[in-house]
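All protein chains but one are shown in place.
Chains: A and B, in written order; residue numbering restarts at 1 for each.
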Amino acid sequence: MMRPGFTAPVENAQACFRAVLDAISRPGRVQILTLGLTPPAPLDIATAAVLLTLVDAETPLSHDAGAEADSWLRFHCGSPMAAVGEAAFVLATGKPPALAGLPAGSEEEPERGATLVLQVASLEAGTGWRLTGPGIEHEHRLNARGMPAGFISEWAAQRGRFPCGVDIILCAGDRVAALPRGTRIEEG
Amino acid sequence: MAYVAVKGGERAIGNAHAWLAETRRGDTTLAELEVPQIVQQLSLAVDRVMAEGSCYDRDLAALAIKQSKGDLIEAAFLLRAYRTTLPRFGYSTPLDTAAMRIRRRVSATYKDLPGGQVLGPTFDYTHRLLDFALAAAGEPPAPAPEAPAGDTESPRVTELLSREGLMRREDDATAEPADLTRQPLAFPAARPTRLQNLARGDEGFLLGLGYSTQRGYGNSHPFVGEIRHGTVTICLTPPELGFEIEIGEIAVTECQMVNQFHGSRSEPPQFTRGYGLVLGHGERKAMSMALVDRALQAGDLGEDRTAPAQDEEFVLLHSDNVEATGFVEHLKLPHYVDFQSELEVVRRMRATATLQPEQATP
Partner (left out) sequence: MSRDEAYNFAYLDEDTKRMIRRALLKAVAIPGHQVPFGAREMPLPYGWGTGGIQVTAAVLGPRDVLKVIDQGADDTTNAVSIRRFFNRVAGVETTTHTRDATIIQTRHRIPEAALTEAQVIVYQVPMPEPLFKLEPRLAETRRMHALSDYGLMHVKLYEDIARHGHIATSYSYPVMVDERYLMSPSPIPAFDNPKMHRMAALQLFGAGREKRIYAVPPYTDVRSLDFEDHPFRPHRADACCELCGSGSSYLDEVVTDDRGGRMFVCSDTDYCESRQAGNAKEEAA
């Protein structure tokens, strides 16, 4: 049987959007979603909520989440499925694809850079990476467990292509944080 | 004098709306105008509002005209604001205007042609003398004479020229056209996008631009290949059925202008076409649209772009009367904060100029 989407679609989507808006406005700050959502494995609540909130028939989606999640996403979001290099949204529950392989937009249309929804093991503010850049008063610390090896250098490489690039929404359990393309990341 | 804060904006707005409603109704000893009367007796106003409001619904367009006290741009705006709230059930297949049930069809390029010339209900050869008989309510006019519709087909004039190889073939548009109501305009704009924009565009704006192309602003030598007005069938292929079904019919006006083209390095001399299509009966608009459409093809055809009508950014970004009226009329909103900052600057500049005339420039 198909698992349900949001119980209150209008309110839940708004609440989740505000959490994501806060997350991307203040990179590294961790937002907690309080939603009753029972998504199919392997999707965490936050991951599923972010997709329900932002993805629809107008946004080609690429994902690695398997058959059950695939039919759930097709049913609730109605998004066309696309290759990583053509997707507006890329969902990675396992090892994410190389950032350089995702659409990064162009100098004239950097907004066409993809959004990577990356499900990680856990998200904790206050320790870990040191983040600086727009949205951050001094520095934010973020500990994202389960990030792929070599991520920091991949990120630094894409930072050099600003304003082109990929924005990342990190999800773990009921938690959301974000790394917009302009954020600078240093190992903690 | 005490400073009177602009308190009571809420009450002022309420009172203004009440007064508006009263003036809309006018003298209550006269019968109230009914929406069906507008549909029937002001049908060209209804057509214009449907075209510029880009929503085919005669009753709603008539209601909008009544609500707007006959301000047709305001009425088009009401209809636009309503149409954006409507859910989309699907997309029709392209209209086949060759299969139009014709009420009017004229060609200026041929004396006679298959299907014939059909004058239809037109003002064209009326003498523009005020008809005082209409001022007095009287007997309805005698019914116009009727003849059975001929069963000859009326092929499009441009198609006749194409078969002879004299008319430039249009590129087969296989790609899904962009939807202007969903995606913002980007430049350069594809022809389907331009045509969508013009079809919703303000009749007066297009009329002026079209006129300018006839007066030398843009290299244009137009002939009316054909104007046709009548009804066409709307078809839809619902995904759950998988085959085409008819869902109704609408009235449209189509104009195909034939223009000379001297040819380029890659193409021989031939005729090119300017295309106009509007909802309802709107000949002036369809003709103006066709002139402007042709002018906007200058870039594609390798012609010089020198005239306003050939400038796609200029034309497409200023054709929409709902956008234009909003921005022009927003000037009546308070701007006193900005004006205050301008006052400060002008006073400061004057002070500098009068005190130190020599040192005003560094």
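As a convention for this text, a contact is a pair of C-beta atoms (placed from the backbone, for glycine too) under 8 Å apart; a residue touches a chain by one contact, two chains touch by 3 or more.
Remember, it's a predicted structure, so these values are computed and weren't measured experimentally.
Asker: So one chain is hidden, and I want to know which residue out of A:T53, A:T93, A:Q119 or A:N143 touches that hidden chain in the complete assembly.
Answerer: Counting the whole complex, the residue in contact with the absent chain is A:T53.
Asker: I'm checking contacts with the chain that's been left out. Which of A:Q31, A:T47, A:T93 or A:T115 qualifies?
Answerer: A:T115
Asker: Even though one chain is hidden, which residues of chain B still touch it in the full complex?
Answerer: 1, 3, 5-10, 12-13, 77, 80-81, 83-85, 87, 181-188, 313, 317, 322-323, 325-330, 333-338, 340-345, 348-349, 352, 359-362
Asker: Mind pulling the chain A residues that touch the left-out chain?
Answerer: Within chain A, the residues that touch the unshown chain are 9-11, 13-15, 17-18, 20-21, 24-26, 53-54, 56, 58-59, 106-108, 110-111, 113, 115, 134-137, 162-163, 167, 180-182.
Basically, only the chains that are shown with their structure count from here on.
Asker: Taking each chain's centre as its mean C-alpha position, how far apart are chain A and chain B in Å?
Answerer: 44
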